[in-house]
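With one protein chain removed, the remaining protein chains of the complex are shown where they sit.
As written, the chain order gives the labels A, B and C, with residue 1 at the start of each chain.
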Amino acid sequence: MVVEIFSNSKQAISVVNSNSSIMFGGFVSAGSPSNLIIALHNDGIQNLTAIANNIGLGDKLDMLCEHKQIAKVIATFAIRASGDRKSNFEEQYHRGEVELELIPQGTFAERIRAGGAGIGGFLTPTGVGTVVAENKEVIRHNEKDYLLELPLRADFAFIKAYKADKLGNLIYRGASKNFNEIMATAADCVIAEVEEIVEVGELEPDRIDTPGIFIDRLVQCKPIEIRWTS
Amino acid sequence: MVVEIFSNSKQAISVVNSNSSIMFGGFVSAGSPSNLIIALHNDGIQNLTAIANNIGLGDKLDMLCEHKQIAKVIATFAIRASGDRKSNFEEQYHRGEVELELIPQGTFAERIRAGGAGIGGFLTPTGVGTVVAENKEVIRHNEKDYLLELPLRADFAFIKAYKADKLGNLIYRGASKNFNEIMATAADCVIAEVEEIVEVGELEPDRIDTPGIFIDRLVQCKPIEIRWTS
Amino acid sequence: MNQGLSRELIALRASKELHDGMYVNLGIGLPTLVSNFIDDLDITLQSENGILGYGNILEKDFDPDFINAGGQPVEILPEASFFNSAESFAMIRGGHIDVAILGGLQVAANGDLANWFVPERGGGSIGGAMDIAVGAKRLIITMAHTTKDGKPRILDRCLYPLTAETCVDLIITDLAVIEIVDNQLILLETAPGITVDEVLSLTEADMIIGTSIREMSL
Partner (left out) sequence: MNQGLSRELIALRASKELHDGMYVNLGIGLPTLVSNFIDDLDITLQSENGILGYGNILEKDFDPDFINAGGQPVEILPEASFFNSAESFAMIRGGHIDVAILGGLQVAANGDLANWFVPERGGGSIGGAMDIAVGAKRLIITMAHTTKDGKPRILDRCLYPLTAETCVDLIITDLAVIEIVDNQLILLETAPGITVDEVLSLTEADMIIGTSIREMSL
């Protein structure tokens, strides 16, 4: 599929419908697709399943809880044991207004990778003997127990990269590959927010992190600085 | 572990013993650790299990069959259906002198990745209903059959990269990442042949393919050009 | 008897299945020739050894790091990217390749494919074929309609070891273009100068004649 380039984030997300599942890349401040999230907030789409490493105070993702756009969160980091103020999400969670599936971060990453790689499941030692093992098959190999974990996919992935060329090849900066690089492979429609779109040939082939094959929609946005607060 | 730097390939492989399993990176001409293989050939170590994508005419790996150093090959491409001349390996295989385990290439790559990633196994649709499925567990999920494939590790990995810094951070060139990048994670001792060793800081952090954490022994060698013949 | 297409013309016919914007994997052998006929198309070629965006096969100036899955040196296009084999097969197995064109030894009416092992020669190589056959969104097989001694290769059941079950969508041979839908062969096109009866007589499996059957346009 040829990548489509949009001039603003509102247009870039115009294909998203209510009741969709959406993966959001980023790890706190690094690689968060904040412009796309704000467009989603402004759009008001409801009943979303949000798949993201973290949701919390200072996240743009937590803004989506302001008008209860999120019905379910699948995350690794959602409720801080410390800190006085509560996020919108946490308050709604404690009131039973939003569902939470908490996953170990390595399992979360590997499930997304499996979803994009046609892997039907994988065995991980992580979570054996914990609440994470509930309702999961335990498989023993070489005298070691593993949980069978299943792939994770979504209708959409919102990701953020540093630069793109006009065919959707992406490079990331610093620690912002995190979940962006794998989520780009694991959704039916992948929408990328980048700081700069350059001509084809300006990105060195040896340096490309996400090949354009994975990207459907592209928009250049000034990055929004986010920072966790407590 | 701190990486050790050696001045020649003979010293770099001096830790290898007979009866070892060794992964060899490379895909035909791209990223083949040919200097390390030649050192192994000269050393005469016997009864090796060779884990490599391909073994054939023009491969340096096939040289190891000259003196029957290899007892077993685990590969995806070992016997060409076309071509008149036979490799040393193929002749020995037809005489029953060497064992062969043939694996689909995607499963081969994924098993190695799993071996390095602490994954106890994975489900792949590849090979279902074929000879590859023999003696393997079939697991059904979402109305689709998968084979349970197990991780692959080795005592040693011989890999080839383009450049290294003195801490073992590696970059590859072109299509030579192939199996090198994953084998670097999946062996107890990883020996890397590179074209150039540079000072720490000369490789851009965003560009590093294999972090030095995975590398044990390093040697700078003039690359040997190999090319398949028929 | 066999007045069918040359290998080049089979490749030319196969190229007509490709359209702008597609990501395509071409197998070793005959399918490689398809790349000679796509210069006017905006197609991105993937090679399972870790390249997306390669161009023509280069006859000289061999660079060992720039090769396709057949070991042939290839041109690297400005939009190219490189990745390791686990990532490459994640791309293939994960359903990101629009079309794969592979060679075949035998195809069965239900879409089973055998293309990696020749019992008569006592060997073979799986390579990437099993993963590609399972993972590509659409799988096209290009092959000679019969063996060198005239025996059918489109069979009720494959006799050679399988590459994958029910994976083939379209077969392009020197004699015909045949679609497989719901375990049923449908004859869509015949090669110039080849009759429907000739195709049927050289095909073991039952075949429906397509309602709009026509001569291949090349």
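Here is the rule we go by: a contact is a pair of C-beta atoms (placed from the backbone, for glycine too) under 8 Å apart; a residue touches a chain by one contact, two chains touch by 3 or more.
Because the structure is predicted, anything quoted here is derived from the model rather than measured.
*Asks:* Which chains here would be touched by the one that got left out?
*Replies:* A, B
*Asks:* Out of A:A109, A:L167 or A:V190, which residue would touch the omitted chain in the full complex?
*Replies:* If we include the chain that is not displayed, A:A109 is the one touching it.
*Asks:* Among B:I119, B:V132 or B:I191, single out the residue that touches the unshown chain.
*Replies:* Among B:I119, B:V132 or B:I191, only B:I119 touches the chain that is not shown.
*Asks:* What residue numbers in chain A mark contact with the hidden partner chain?
*Replies:* 27-32, 53-54, 76-82, 90, 93-94, 102-110, 112-113, 124-132, 162, 172-182, 223, 225-228
*Asks:* What is the set of chain B residues that contact the non-displayed chain in the whole complex?
*Replies:* Listed in rising order, the touching residues are 1-2, 113, 115-119, 165, 167, 169, 185, 200-201, 205-206, 208, 211-214.
Please note the rule applied: only the chains that are shown with their structure count from here on.
*Asks:* Report the pair of chains linked by the most C-beta pairs in contact.
*Replies:* Per-pair contact counts point to B-C as the maximum.
*Asks:* With chain centres taken as the means of their Cα atoms, state the distance from chain A to chain B in Å.
*Replies:* So the centre of chain A lies 33 Å away from the centre of chain B.
*Asks:* Starting from the mean Cα coordinates of chain B and chain C, work out the distance between those two points in Å.
*Replies:* So the centre of chain B lies 28 Å away from the centre of chain C.
*Asks:* Which whole number of Å gives the spacing of the CA centres of chain A and chain C?
*Replies:* Between these chains, centre-to-centre, one finds 36 Å.
*Asks:* Do you know which chain B residues sit against two or more other chains?
*Replies:* In chain B, residues 110, 124-125, 172-174 touch at least two other chains, as defined above.
*Asks:* By residue number and range, which residues of chain C touch two or more other chains?
*Replies:* 76, 82-83, 89, 92-93, 134-135
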